[in-house]
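FYI, not all chains are in this one, though none of them got moved.
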Amino acid sequence: QNILDSRLDTPIGTPENPLDVGIGIRIDQITSVDQKAENYGAVVVLRVEWTDPALAFDRQELGRDIRVFNPPALADHAAEIGTVVPAFVIHNQQSNKWIHESAASLRYDGRVLYVEKSSLTLQAPHFDFRKYPFDTQEFHFEVVSIFPSQYVSYHPINEFSGLGDLLGEEEWILDNARLETSQVTGLSGQDSDQVALIFEGHRHLTYYVIRVFLPMLVLISVGWALFFLDEYRKRIEIAGGNLLVFVAFNWAISADLPKLGYLTFLDFVLQCMFLMTGALIVFNVALRRLKVSGRESGARKLDNYAVKWIYPLGYAAIVGYAVFAYLLVP
Amino acid sequence: QNILDSRLDTPIGTPENPLDVGIGIRIDQITSVDQKAENYGAVVVLRVEWTDPALAFDRQELGRDIRVFNPPALADHAAEIGTVVPAFVIHNQQSNKWIHESAASLRYDGRVLYVEKSSLTLQAPHFDFRKYPFDTQEFHFEVVSIFPSQYVSYHPINEFSGLGDLLGEEEWILDNARLETSQVTGLSGQDSDQVALIFEGHRHLTYYVIRVFLPMLVLISVGWALFFLDEYRKRIEIAGGNLLVFVAFNWAISADLPKLGYLTFLDFVLQCMFLMTGALIVFNVALRRLKVSGRESGARKLDNYAVKWIYPLGYAAIVGYAVFAYLLVP
């Protein structure tokens, strides 16, 4: 897996003088965002920089300032002269890591630059779909030191970090990338330094407008218009059809998300509309029974003042409440 | 695969004095739970600790207390000085194991700490869906010694075991993690020690409420309301539509589970309702024939006392019996 971790038979850094390591994380491609599995795939360039005087060499003798190493050869070289390389692990790595290419260079004064390009899948456990599809999600890429903080300390290299220009992701607008440094419990069970690239994503809404909101708006509007044809039985049929359309939308939308333990904005809207449509049918059944039992004028009055206006206003109220309760909270 | 298992050319422990090995199992991520295949994916940190005096070294001579090894280098070192490392196998491993990172450290007195972070898929053969979706399932992660119990004995390390804080699993509520030690038949065909991390999961029910129970409740309620319109033929159509909806739900639900050899709670409810709906149709056909043959008042009486109340009470009885027979048993 990680070439830097081999030959760790000498302690690196000391509690008095930990090795200072710079970490740069640049995400070149987002290969996928899987909402159901709560992970994302990335092609990433990792840059690790540190200065180890033990690795310094005589530029006159060698005839040049810089030596280029294949990373295992650098680890071999470090082991031979009795020093080590600062190994790391990607904390939220989920799949295997396929290394496309890696290289290391060593300056005469012991400055090492390690670069690695690889593709992997990363856990994204911070996904919260409550405002779906108006949600903003946070993505992490966390590099943790194998060695405890007292031996190796990390600092971020901001100029070589961030998101690339051609991420190749169409659904999400990704931005607000930043590096954050912290201490977490490492593999050794002790506090270890972590540098994390954190970025945020929100959705292009066109997809949801033309696949969900517009069809539902049109179907509901048409359903309402049909109410003006004034026949209770036909209305019941139309509302019954709407019920089935709601169930279908309900299932279609749920196919994109994990089986959540809470309602999303869209779930809430759909469920309320579904319940209201069910109630409307029952109400129309009651009206029709009024009519059949000879109280048609009462039914008609109730109808004019209630059903025709309850229908659009009820739907609007549901949307309004959902916006207030789901989207306007922080 | 497992780096610890190499160079086993010396016997470790003896029947009089088996090597005592501590095993810690911490699950950091649950990457998937596949009910159909009855397995789950995990990112796990394994910790193995033991003390082998043969590995002790002179701290004065080396100038430090601890040596850090790349695991194969430790196995090499052990082989050179004529001792071995206690190899293990994950009993319910199903896929390949991708090791993200591994490291080993050796204290001057021969104390070894081996840590390994990896992702793999594990069999979960204890799944029992009888109470689905109100079921509680048990997940295992079983580490078994390659060597028989008389040579290597295991003890659990509870402080480095359990479930992580960000498992990244939305559908299941996972808890009640505990380590259990036992003896099983190992690869050698003899009794070998096993330490297993066992934890339990039950489901967030929101998903099932809004995708299954609520739609069904509304559709059944509406269907019942429509019965008050008092037309046998319309009723038959409505109940016929319900029949098809039941078949669709039946298939949709079965897509999430394996092809079981028994009925789940949900299956039982759906099948009973399906049969009752079929019976209702036949009953309405009979009523209509009564009416056609001029005995409408008898049909109407039967209808008032039977169909209208059989419908809701029958459905309620089915649910009640299912709860009693499926959910209230231990």
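For clarity, chains are labelled A and B in written order, and residue numbers in each chain start from 1.
By our rule, a contact is a pair of C-beta atoms (placed from the backbone, for glycine too) under 8 Å apart; a residue touches a chain by one contact, two chains touch by 3 or more.
Owing to the predicted nature of the structure, the values given are computational and were not obtained by experimental measurement.
Of 5 total copies in the complete assembly of this structure file, 2 are presented in place.
Just so we're on the same page, only the chains that are shown with their structure count from here on.
Annotation, subunit A versus subunit B: rotation angle of 70 degrees from the Cα superposition, expressed as a multiple of 5. Averaged Cα coordinates give subunit A a centre that lies 25 Å from the centre of subunit B. The residues of subunit A lying in touch with subunit B in their complex are 1-2, 5-11, 37-39, 84, 87, 89-90, 92-97, 123-126, 146, 187-189, 233, 236, 240, 243-244, 247, 250-251, 254, 258-263, 267, 271, 274-275, 278, 281-282, 285, 288-289.
Residues of subunit B touching subunit A in their complex: 29, 31-32, 43, 45, 47, 64, 66-70, 73, 98-101, 103, 105, 113, 115, 117, 119, 160, 166-168, 170-171, 173, 203-207, 210-211, 214-215, 218-219, 221-222, 225-226, 228-229, 245, 252.
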